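Dropping a structure here in structure tokens format, bear with me for questions.
Every protein chain but one is kept in place in this view of the complex.
In this document, chain identifiers A and B correspond to the written order of the chains, with residue numbering beginning at 1 in each.
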Amino acid sequence: MEWLISLPQFLAGGLAIGAVYGLIAAGFSLIYNASRVINFAQGQFVVYGGLLAVSVVGLGWPRTIGLPVVVVLCVVLGAALQAVLTTARKGSNELTFVMVTIGIGMALQGLAHQAWGTDYLTYTLYPDAGVRIGGAFLNVATLTIVAVTVAVCVALWAFLYRSIWGKAMRACAADPRVAQTVGIQPRRMILLAYIASAGLGGLAGVLVTPPLMMSSEYGVLLTIKGFTAAIVGGLTNPFGAVIGGVLLGLFEGLCVGMVSSDFQDAYAFIALMIVLLLRPQGLFGQVQMSSAR
Amino acid sequence: MNMLPPSFLRNLAPFVILLVLAVVPLWTTDDYALGVWTFILLNILVVLGLDLLLGYAGQLSLGHGAFVAVGAFASALLTTRAGWSGWAAMPVAVVLAALLAAALAIPTLRLRGYYLAMATLGFPVLFDAVIRVGSMWSGGASGVTAIPRLSIGSAVLRDPKDYYWLVLGFVAPVLLVTWWIANSRLGLKLRAIHADETAALSRGVPVVRLKVGIFVLSASIAALSGCLYVHQVQFVAAGTFGLQYSLMLVVMLVAGGMGRIWGGVAGVVLLGWLSELLRGVTSWQPVLFGALLAGLMLVSAGGVAGLFRRRPIFSPGPLAVRAPPLLLRPGVSGAGGEVLRVNGLLRRFGGVTAVSGLSLNLRAGEIRAIIGPNGAGKSTALALISGALRSEKGSVVLLGRECVSMTADRRTLGGLSRTFQHPRLIPSLTVFENICLGSSGGAKSLRDSLSTARDVLDRLKLRTVAQRFPDEINHYQRRLTEIGVALASHPAVLLLDEPAAGLSTAEIDQLAQLLRQLRDNGIAIILVDHVMDLVIPLADQILVLEQGRPIASGDAHSVVNNDRVRSAYLGEAATYA
Partner (left out) sequence: MNDGFELRRAALRAFVGMALAGLGTVAAAQTPPPYRIGALLDVTGAASFLGKPELNAVTLAVEQVNLAGGIRGRKVELAFEDAKSTETDSVLGARRLITQAGVAVLIGTSRTGGAMAILPIASEAGVPMLAPVSGVAVVEPVAERKWIFRPGQGGDLSVAKVLDYSRRAGWKKLGILHSADAYGEDGRDNMRRLAPGAGVAIAREESFPSTATDLKPQLTKLSAGGVDAIFMHGLGAPSVIVYRNANELGLKVPLISGHGQANSAFRNAVGSVVVGHPVVGAPVLVWNELPDSHPQKRVAAAFVDAYSKRFGSAPDMFAGVAYDSAQMALLAIRETDGERAQVRDWLEGRVKNYVGITGVFNFSPTDHAGLKSDALVMMIATESGWRLADYER
């Protein structure tokens, strides 16, 4: 079983992309908690983060300025998306909002196609180096992405559990009407959720494009996988979602290595169906209302 | 009693559509335009099924193209590799798609949320991978070529006109079937599922089964379209019916108008030709159509069809001359036998015990009240009895049958109905249609359902608002309508959750009169309310809950004077006549 020796390598291969899934999944979770909407345009934040970074670097901007600017642009994009959603007619239900995000996701992908084509683009950010840990080679890119994801989780925890805004968000997620009685405005909380999600997605895009490249075509696949990760970890729990993402990435890496590389993208779908069958609330989420009751 | 359909024009509409489509080949100028129309017909097939799923039942599928592909590949491979005739391959392809759809739907549709949407986004990825990997038999990434055309007898269908009419020959029955479904009681149930699954369950609608069934049906129709496609184009590859195509189906449906059947047809025709006209700027199409989808959903979601008001499916017809008959459930005597026995129900949420040790016996014609302070678990108790929540242990015996593990819809069909604290009527249905929803459970005939609904309507004197929508009537009328919906399923037991909330004194009196009539007719009632002026005079027995546990039970006088009840809820100084 020569592959057992390669096991750590297979897992390591999935680590970077797993962290990206985790950041996307956290975004899903934040928006879902705030507004019960599944944002089908989530993957586009990552795409725009990556492609804008390529353009910004290509224009000659120094990375220390350009990359944060790109993340800010993604945040603005998130705010714009939420602004569009607020124009919905009275009496719109969730399905309406979800379908609006689908339409906007489509349009965003089309715009990205116009602006950057369908080619795979990249820019240099990390040095060509890495470490060997336990039989696996982890390059600087992977280490950086993992480190940033951990930092994001810590920051997210501090925000949600230690800051007044975060507590307000959690209150709003638990019961919007009661939250209103103490002066919290649900609309602001929803805006905050979209801004945070877009920022997380943009950051993920910026970090992951140098090693893995980015194309305007990736948006939908990232959305599907990010959602799967959120389901695995528990849609209602942002941290669970991040962990779900990492697990999904590891699972993908493992399956590609041990089973077959042909079904690369299908493993996420298989994981989704398995989780829905066995434990729909995910590892860390709460039990959701089911249709049977 | 005459139950004419509301307007004979409406029933002609599908035939008009078919007639218009049939004459298209006679005035198209060239084969190319006819080819576009043929693609439009093929897409109409798929969108008809998609409308039932998305427009009526409100379930989102973003990968319907994959089922078209399943049908296409199955038919292509059976005819090229195994030498079958195209006609023989079609039913096999459709059944295969149905099975795959069921496999996808059952795990996802038993949950509420957008799991189906994500699963339908992911399924094509798996399907693509299977096709690529199985390239030995599937043609892999290069696709399947030289697929034979269909032939009737010995005549090969080569002429584009012949092919167009062949496809139309499939569109016609599908259009008629989907039309019929949409305008039947099944259509009411689908709309109910879309609006409010909890309410639909409590009206006896088997929500999960219907969702899965409609999904499977729509997938099967899509596969049929795929079969017809390959014998015309004679080629199919893994990417032919990809995500872009699936999303375009949704955009077409939304643009034409969801939930109107002919809206889907209009949307396909309009956007099919728009897409054709815009082919000079094809790379902008995703932007345009994505923006169109978003914009339409923000503004109206009604599309082109939304410009026309929806006619109600069912109307009550002329006023009854004689008094409506008794509303008792057939087969149950009103003479006072036991109809409901509840024993030891328990429900916890996390660390909190919402209800524990709930037990009661109920006889026909009895009114039992459940009272208690806020948070005592009264609504939870009703939910446990009605099946909206699952009890962790205990038993619920309804008319002699144990049903503690039955879902709410089965209990409703078994004779137990409920109303909700805030009336949960289906907003897209009229008052009469809502009541029809209540009377449509089980295997009754259409005539019986409509006649029961009419009787309930007249009994509750709602005739004047029968054709209005819930947002057009006042609160008391909504309350009455909801009681009517519950009565329409011939319950032996009726659960009422705070029916007096928001009513004026006069309205409360009318309500009390109604409840007495129901009781006199042999219906057992469990009444939860805070309005003691309603509860005390009506209740034969009162059950008092505090923090989920029963603390007193008995007739009104003894309960009112119970010290514990007074200190927990009623107040020391309370007196009731």
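Everything that follows uses one rule, which is that contacts are C-beta pairs under 8 Å (C-beta built on N, C-alpha and C of every residue); 3 or more make two chains touch, one makes a residue touch a chain.
Since this is a predicted model, take the numbers as computed values, not measurements.
S.K.: For the chain that's not shown, point to the residue among B:Thr145, B:Ser405 or B:Thr464 touching it.
M.R.: Candidates B:Thr145, B:Ser405 or B:Thr464; residue touching the omitted chain: B:Thr145.
S.K.: Among A:Ile17, A:Leu85 or A:Ile243, single out the residue that touches the unshown chain.
M.R.: Answering carefully, the residue with contact to the hidden chain is A:Ile17.
S.K.: Where the complex has a chain not shown, which of B:Trp165, B:Phe235 or B:Tyr476 is the residue touching it?
M.R.: B:Phe235
S.K.: Tell me which stretches of chain B touch the chain missing from the display.
M.R.: The missing chain touches chain B at positions 30-32, 35, 129, 132-133, 135, 140-143, 145-146, 233-237, 239-240, 242, 245, 279, 282-283.
S.K.: Over the whole complex, note the residues of chain A touching the chain we left out.
M.R.: Within chain A, the residues touching the omitted chain are 2-3, 6, 9-10, 13-14, 16-17, 113, 117-122, 124, 128, 130, 137, 139, 211-213, 215, 217-218, 221, 253, 256-257, 261-262, 264-265.
The rule we apply is simple: only the chains that are shown with their structure count from here on.
S.K.: Please tell me the distance, in whole Å, between the geometric centres of chain A and chain B computed from their C-alpha atoms.
M.R.: That gives a centre separation of 33 Å.
S.K.: Enumerate the contact residues on chain A facing chain B in the complex.
M.R.: Those in contact with chain B are residues 38, 40, 84-85, 87-89, 91-92, 95-96, 98-111, 113-114, 220-221, 223-224, 227-228, 231, 260, 262-266, 268-270, 272-273, 276-277, 280, 288-293.
S.K.: Tell me, which parts of chain B touch chain A in their complex?
M.R.: Result: residues 58, 60, 62, 104, 107-115, 117-119, 121-123, 125-126, 128-130, 132-133, 194, 197, 201, 207-208, 211, 243, 247, 250-251, 254, 283-295, 297-301, 387-390, 407-408, 427 of chain B touch chain A.
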